[in-house]
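Before we start, here is the structure in question, set down as structure tokens.
One protein chain omitted, others in place.
Chain naming follows the written order as A and B, and within any one chain the residues start at number 1.
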Amino acid sequence: MPVIALLTDFGTQDIYGGVMKGVIWSICPDARIADLTHEIPPQDITAGALALWGAVRYFPQGTVFCAVVDPGVGTERRAIALQTHEHFFVGPDNGLLWWAVSESEILAAVELRNPAYFLPVISRTFHGRDIFAPVAAHIANGVPLSEFGPEIDPDTLVKLPPLRAAISDERILAQVIHIDRFGNAITNLREEDFAVWVENLGWRNWLAFIREVVFDEIHRTYGEVPPLTPLLLFNSYGLLEVAVNRGSATQRLGIRMGDVLEIRVAEGV
Amino acid sequence: MPVIALLTDFGTQDIYGGVMKGVIWSICPDARIADLTHEIPPQDITAGALALWGAVRYFPQGTVFCAVVDPGVGTERRAIALQTHEHFFVGPDNGLLWWAVSESEILAAVELRNPAYFLPVISRTFHGRDIFAPVAAHIANGVPLSEFGPEIDPDTLVKLPPLRAAISDERILAQVIHIDRFGNAITNLREEDFAVWVENLGWRNWLAFIREVVFDEIHRTYGEVPPLTPLLLFNSYGLLEVAVNRGSATQRLGIRMGDVLEIRVAEGV
Partner (left out) sequence: MPVIALLTDFGTQDIYGGVMKGVIWSICPDARIADLTHEIPPQDITAGALALWGAVRYFPQGTVFCAVVDPGVGTERRAIALQTHEHFFVGPDNGLLWWAVSESEILAAVELRNPAYFLPVISRTFHGRDIFAPVAAHIANGVPLSEFGPEIDPDTLVKLPPLRAAISDERILAQVIHIDRFGNAITNLREEDFAVWVENLGWRNWLAFIREVVFDEIHRTYGEVPPLTPLLLFNSYGLLEVAVNRGSATQRLGIRMGDVLEIRVAEGV
């Protein structure tokens, strides 16, 4: 009984997510289907990529992830399927799958080109139903990836910035990889990496710099600082986040995608 | 392993949809259950009927659709089950099931009257749990429709306007069959029917008239026209819609349910 997990920006008011289940069960009647979420903010690829990355490790070996956040649907962007040691992934080649697969080795990557595995009629706007759901179901049925289309070089996949900060003994360079709907700036510094780095500091303190702001501590919740005050915290994915309590880090601090947060040993301590 | 698909206006904050699954699995333990949506606008029968119509063709042969948008619950409206060549349908006889079954031949229609297949206690307000979910589960178990109550004449079912425009060589008469929550007026003109008609026009142009407005083109998205400007587009169900970008077609254009949009060959071209 294979597992297929769905992650989309379709919302739950419409039947789009439900229809994908009809398509899947028409092809693979014994699939168990999990809705990861259908409420990724519309067309927000990095939000979808983060959610997928945060979820995959908790799913059984062989799970097929069918992810659709696809602003380029109907354009030249490729439709792809990927295989790692643990899982399969189906979706658009726009970075959405990248963080989830970049934790692992990509064993196979194909472009979805074989209409024998699509629905008979392909709409311009709903490849989730017409291409991705049927391909996910066929993978769950055991069809090998090579059946779906030509192999592609994993190096040609659309990538996102790495989901791991650059760390040296004296310094961490963390990059803002996502701005969420609240204006929080999420970086690629992982809590476990930071814990190791801090432990190695011994008695020395650290300071963190981004734009005009300096931080010297990490909070556990937004409410630990007064309203409209900037803070650092590790979010629910275990990634360092620059936030403003009851405010927007992007608006108040001017932080943008790609900005670098530098953490370094405090001098004179 | 039968599939049961749920479509309701119960929302997802409460446990109503979840409880229907408990009832179903108590009766038919191996049913696979798909939530089409539980967020049909409250008591909006035509919104539910459109959603159901848009979904059914993607579900496997034998799927049981259990649909509950039921403003008349507890009144004289009939509770019914219908069978077509492909699917089964359970719900109130208020038009909700009509568009979904009108694409196909109705092989059997019964009124749900046999309490042996209901929950032991029937509330006044929640027939989704007490009648429709258990009947759907018994159908999934293979109980024939005739067990649930007396046969009814399909001609006596509560109907909605046809989901297909009146089309002649020179003219299309499309009817407004639903006003959605944004004030968009959805008509019964299908994209595929319009495509055939336009192809037959050859070099001639067309004009579309409704209330005081005239259109001579169909857009792909709302954003293709300036704010507060009326437009025509085919919506996600493939039905022609009269809309106003960032506004309400019903408020700004005075369009009402049942209004007719006329499309005819433009003269002098």
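Assume a residue touches a chain if its C-beta (ideal position, glycine included) is under 8 Å from a C-beta of that chain, and two chains touch if they have at least 3 such contacts.
As the structure is a computational prediction, the values presented were derived from the model and not from experiment.
Asker: Per the definition of touch given earlier, which of A:I27, A:A51 or A:L189 contacts the omitted chain?
Answerer: Checking the options A:I27, A:A51 or A:L189, the one contacting the hidden chain is A:A51.
Asker: Would you mind spotting which of B:F88, B:F126 or B:W197 touches the chain that isn't drawn?
Answerer: Hidden-chain contact among the options goes to B:F126.
Asker: From the list B:V23, B:V64, B:L82 or B:L96, which touches the chain that is not on show?
Answerer: Considering the complete complex, B:V23 is the one touching the chain left out.
Asker: Tell me where the left-out chain touches subunit A, residue by residue.
Answerer: Spelled out for subunit A, the touching residues are 1, 3, 5, 7, 12, 32, 34-39, 51, 54-55, 58-60, 63, 236.
Asker: For subunit B, which residues touch the unseen chain?
Answerer: 12-16, 18-19, 21-23, 25-26, 29-30, 33, 125-126, 129
By definition in this document, only the chains that are shown with their structure count from here on.
Asker: How many angstrom lie between the CA centroids of subunit A and subunit B, rounded to a whole number?
Answerer: 35
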